[in-house]
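Missing here: one protein chain of the complex. Every other protein chain is in place.
Right after this comes subunit A.
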C-alpha cells in the first residue's frame, strides 16, 4: 500500500522529468541547455493534467495551444510584433485560420488524448525503467489514426476502463486521505462514463457519437462566438489595416482615439441620462421662466444661423448649457432632485475619468514589466527574425523592407549615440540656446493669447463687431497650435538629441504650449467672470426694482391683479457659467474645424498636388521637396489630449459639450482613417508604440488634474449666478449637498456627515493617506531596485559565461558541433530508411 503511494508521488516527478528529457535534443545541442521556460510549464501542466485529466483536456479543446503562461507569451508576441511592424494583421489572420481548423481536430484530440494520459497512470514505474516498449506502439499508431480509433487504441481504452472499474471497486481499501479518494473516484467515474460508450456497440456507441457531435458543435460555436466578439470591436479592421500599412505607432494613435471615444461615451451616458434627459422630460418647459426664455432684445435674431453658430440665441437658452436649469429642488412626478444630480454628475465625471486613466496606466505598466529581457540579442533578433514570411503583397513587402531598414538604422543610431564623443561645450551651448529660444516662443505665444482675450472682452462690450473680431481668440490659438510645433522642431534640430529623447522633448514642449495657451485663456476668462460677478449686484437691484415698479406702477386698477411680467422682459444677470460654457463650446468646435481643414489642405490637397502634378513638373515631387505628408502622431495625440482637457473643464458648465465631443471623435475616426490611408506615407522613424503609450496616458492624467483645478476653484469659491442655473440662490454650489443631507436624510446621518467634515478628522485622514503613499512608494522603489539588480546580475552572469567560453577555446565547441552534426545525420538517415 505504501509502495503504491510512493509510486504515485514518483510518478508525477518522473513524468515531469521524462518530459523534460524527451524534449531535449535528439539532433543537436549536447549541452542540454534548452529554453527551459518553455519546458517547465509544460511539464507542470502535464503533471497537473494527469491529476485532473478532464479539465486539462477541455482547456485544450477550447483552443489554448499550449499550457504555458499566456500573459508572458502575449507580451513576447506583442514585443515581437512591434519589432516587426506589420506582423500584427497577418498573424491574427493566421491564428484565425488556425483556430477554424483546429475546430475539427479538437474533438478528435479529445477523444484520443485521455487514453494516453490514463495509460500512464498504472504503469508509470515500469515506464520509467523501459519507456520504449510501452510508448512506441502508441506513437506509431497515433499520427496515422487520426480519423478513427484503431483497434489497438480501442483495446487500450477497454483495458483502462477495466482498470478504472477495478479502482472504483477497491477504492475503499486504499490508504489515501479522503479528499484524494473522492477526487480519484470522481475522475474514474467520469472516465468510465465517457469511454464506455465508445466501446459499446449499438445504442451506446450512437449515444457516444451523438455526444461527440454535440461537443464538436459546442466548440465550433464557442469559436464562432469568439470571432463574432472580435468583429464587434469597433473599427478593429480599420485599425488593423492602418497598422499593416503604417506600423504600430500610427495605429497606437487610433487605438488611443478609440479608447477616448469609449470614455467619452460613458461620460455622455452619465450626463445625458442623469441631467439632460430628466430636465427635458420633467423640467419646467421652455418659455415659462426668465432663465428659460430668450430675452426680448435678442429675440429677433435668435434663430439666425450666424447667431446659432456662435452658440447664442436659442442654443444658449437650451438644456445644453448650465443657465437653463432651474433651482427647484425636485422636478416632475418622480421628484427627481435635479440640482443634486447635476452636482453629483459633475463630480463623478471627474471621478470616473481619473479612475479609468489610472487603471489603464497601471495595466500598461504591468504589461511592460516583462520587457527588457530581449535587450541581449537586439541585433540577432532583427537579423534572423524580422521578416514576416506571410507577406505576399508586394506593397506590404516594400513597407516591410522600409521598416526593417529603419529599425536597423535606429539601432545603429542607438549604438553610435552610446559611444559618441563630441564637443560637449558646443552641444551644451546649443541646447541652452535652443531652450532659451523655445521659452521665448512660449512666453510670446502666452502673452499673445492674453492680449487677444483682453481685446475680445473689449469687443464683447461693443456692438457691431466683425466676424474676425468675434472669433479672434479661437483663430489666434489655432494658428499658434499650427505653427509653433514645426518651429519647435526646427529649433530642436540645434540640440542634437537622440531622436527618441528629442521626440519626448518635442512632446513636452508642445504640451507646454497647449497648456500655457489653455491657462492664459482660463485666466483671461476668470477676469471676465470676476467682472461679471461684480456687476451682478447692480443687476440684481435692477431686476428687483423693475419687478417692484411693474407691480406697483401707478395707473393700474388696484383691484385686478396685474398679469405677471412676460419672462422675456425680465432683466437678468449675465450668467457667467453659461458664458464659460459657450466659450468652451466654441473652442471645441473651432478646434475640430481647424483640424479637419488642416487635414484637407495639408494632407489631402498636398497629396493630390504631388500625385498629379508630378507628370508635368521640373523635379520629382514625390521623392523631392514637398513629397507626401507623414502622419503626425505626437501632434494628433496631444491635440486629442488637449481637447479632452477642454471637455473636462467645460462639461460642468455646458452639459451638451460631451455630446459634441462624441460626435467629433466619431467623425474624426472615419475622417482621419480615410485621410491616413489616402494621403499619408509611412514614417521614416519607427518608434515603439507601447512604451510611449503610457507617456500619453501620463500627459492625459496631468491634463485631467490641471483641468480639475479651475472647475474645483469655481465650485468651491465663486458664488453661483443669482438668476440662472441649478444652484441659483445659494451661496456656494456645494451647498446643495448640505441641503440634501438636511432635508432628505435622517438627522443622525447629518450629524455623522458633520463629524466627517470636521477638520480634526480630515487632516489626520489626509496625513494617513500621505503616509500610505510614502510607504507604497518606497516599497515599489525598493522592489524596482531589486529588479534592476537582478537584471544586472543576469547580464553579468552572461558576460562571465561568454568570456569563460571564449577562453576555453574552440576545441570543446568543435566537439559539440561534431556530435550535433552526427546526430542530425543520424536523424536524416533514420528518415531515409523509413522512407
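Criterion: a contact is a pair of C-beta atoms (placed from the backbone, for glycine too) under 8 Å apart; a residue touches a chain by one contact, two chains touch by 3 or more; residues count from 1.
Here is the rule we use: contacts and distances are computed from a predicted model.
With the options "UREASE ACCESSORY PROTEIN D", "Glutathione S-transferase", "Phospholipid-transporting ATPase" or "Calcineurin like EF-hand protein 2" in hand, the undepicted chain maps to the protein name "Calcineurin like EF-hand protein 2" (source: UniProt). In the complete complex, the residue from A:314, A:408, A:451 or A:617 that touches the missing chain is A:408.
The residue touching the chain not shown here, chosen from A:286, A:381 or A:550, is A:381. Summary of contacts with the chain left out: across A:265, A:397, A:482 or A:512, the touching residue is A:397.
The omitted chain makes contact with subunit A at the following residues, 15, 18-19, 21-23, 25-29, 31, 33-35, 38, 42, 46, 60, 65-67, 73, 76-77, 80, 97-98, 100-102, 104, 109, 113, 116, 131-132, 135-136, 138-139, 142-144, 146-147, 373-374, 376-381, 383-387, 389-394, 396-397, 401-402, 404-405, 408-409, 411-412, 415, 801-802, 805-806, 808-810, 813, 816-817, 820-821, 824, 826-827, 830-831, 834-835.
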